[in-house]
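I have a structure here, written as structure tokens, and I will follow up with some questions on it.
Note that one protein chain of the assembly has been removed; the remaining protein chains are unaltered in position.
Order of writing sets the chain letters: A, B and C. Residues in each chain are counted from 1.
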Amino acid sequence: MSTVRLVYFAWVRERIGKDEEEIALPDSVVTAGDLLNHLKTLGEDYEMALEHENVIRVAINQEHVEHDEPIAGAREIALFPPMTGG
Amino acid sequence: MSTVRLVYFAWVRERIGKDEEEIALPDSVVTAGDLLNHLKTLGEDYEMALEHENVIRVAINQEHVEHDEPIAGAREIALFPPMTGG
Amino acid sequence: MTGPAISVRVQRQDFDLAAEVAAMSEGRGDVGAIVTFSGLCRDEAGTLGALELEHYPGMAEAEIRRVCETAVVRFGLIALTAIHRHGRILPGEDIVLVVAASPHRQAAFDGANFVMDFLKTSAPFWKKEIGTDGTAGGWVSAKDADDSARDRWKKD
Partner (left out) sequence: MTGPAISVRVQRQDFDLAAEVAAMSEGRGDVGAIVTFSGLCRDEAGTLGALELEHYPGMAEAEIRRVCETAVVRFGLIALTAIHRHGRILPGEDIVLVVAASPHRQAAFDGANFVMDFLKTSAPFWKKEIGTDGTAGGWVSAKDADDSARDRWKKD
């Protein structure tokens, strides 16, 4: 088990119902995609927020990563919808 | 014979040695190209100014025209080098 | 010898277009072209009261800076500034400013255009629509057209 800081933005934040949290990760969680699947087991809010898994963007330590990227060494993992700035 | 107002710009103006003039055109001058050839018979200054005939741009009544355009009805014909604004 | 001047700011307050442009050529004679892009909040035919712009502090600046660093090298820019506002923005107000300076015009156009295309798809900002009665509407959806606009910069 390791702990990591998760931060959420936009409708991912609204659906999960919090801005950020520290969670403990089982060793079976290796990639960003594994993390999404793990979170979906934590309750309905997470399930609803992460339902359309392929649109969820992941950033590790403030850099974009693909879902197959390993999360080992991450201090901060952010989950958010596609960006709409500019 | 008809008369037309000619205006010159940039190095065409400098080589011919005047900004503008009214000249009488023989009936044989039909196109803008004919005009250039006619002017070249008027003296060395004109010859030097219009030597590289293909680079000389022509405008009739303040609109660009090709050298094969007829000049009938022109009030003002301008001769100038390729433009370098902007 | 200093490299191209990159300035990235993520801020609540509005920016001063004229000052940002003037700063680009001040005290130097090699700037021949400055292109600016200003993105404004539209009123969506009177249906929009405001946009609420959420961002990821830290990553927003870092991501825009990464885009700018790529742009100055790729287009040979002399200077590049990108400013993105956050918080509540009213129709007619500024959202984003990009200013690119270079010796020649096409590099300045391409540099600013490139930064906007990548900023749109990679800088962590999200827009929520607020109705004219002040109630929260939905989150603005990302557009496929924005991905296509970004992808045209991929080199063969």
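By our rule, a residue touches a chain if its C-beta (ideal position, glycine included) is under 8 Å from a C-beta of that chain, and two chains touch if they have at least 3 such contacts.
Worth saying up front: this structure is predicted, and the values here are computed from it rather than measured.
*Asks:* What shown chains does the left-out chain touch?
*Replies:* Hidden chain, whole complex, touched shown chains: B, C.
*Asks:* Just one of B:A10, B:L42 or B:A72 touches the chain that is missing; which is it?
*Replies:* Touching the chain that is not displayed is residue B:A10.
*Asks:* May I ask you to list the residues on chain C that touch the chain which is not drawn?
*Replies:* Per the touch rule, chain C residues meeting the hidden chain are 16-18, 21, 25, 28-46, 48, 91-92, 103, 105-106, 108-109, 112-113, 116, 149.
*Asks:* Across the whole complex, list the residues on chain B that are touched by the chain not included here.
*Replies:* Where chain B meets the chain not shown: residues 7, 9-11, 59, 62-64, 78, 80-86.
FYI, only the chains that are shown with their structure count from here on.
*Asks:* Where the centres are mean C-alpha positions, what is the separation of chain B from chain C, in Å?
*Replies:* Whole-Å distance between the two chain centres: 48.
*Asks:* Can you give the whole-Å distance between the Cα centres of chain A and chain B?
*Replies:* Comparing mean C-alpha positions, chain B is 72 Å from chain A.
*Asks:* Return the residues of chain C touching two or more other chains; collapse runs of consecutive numbers into ranges.
*Replies:* Nothing qualifies.
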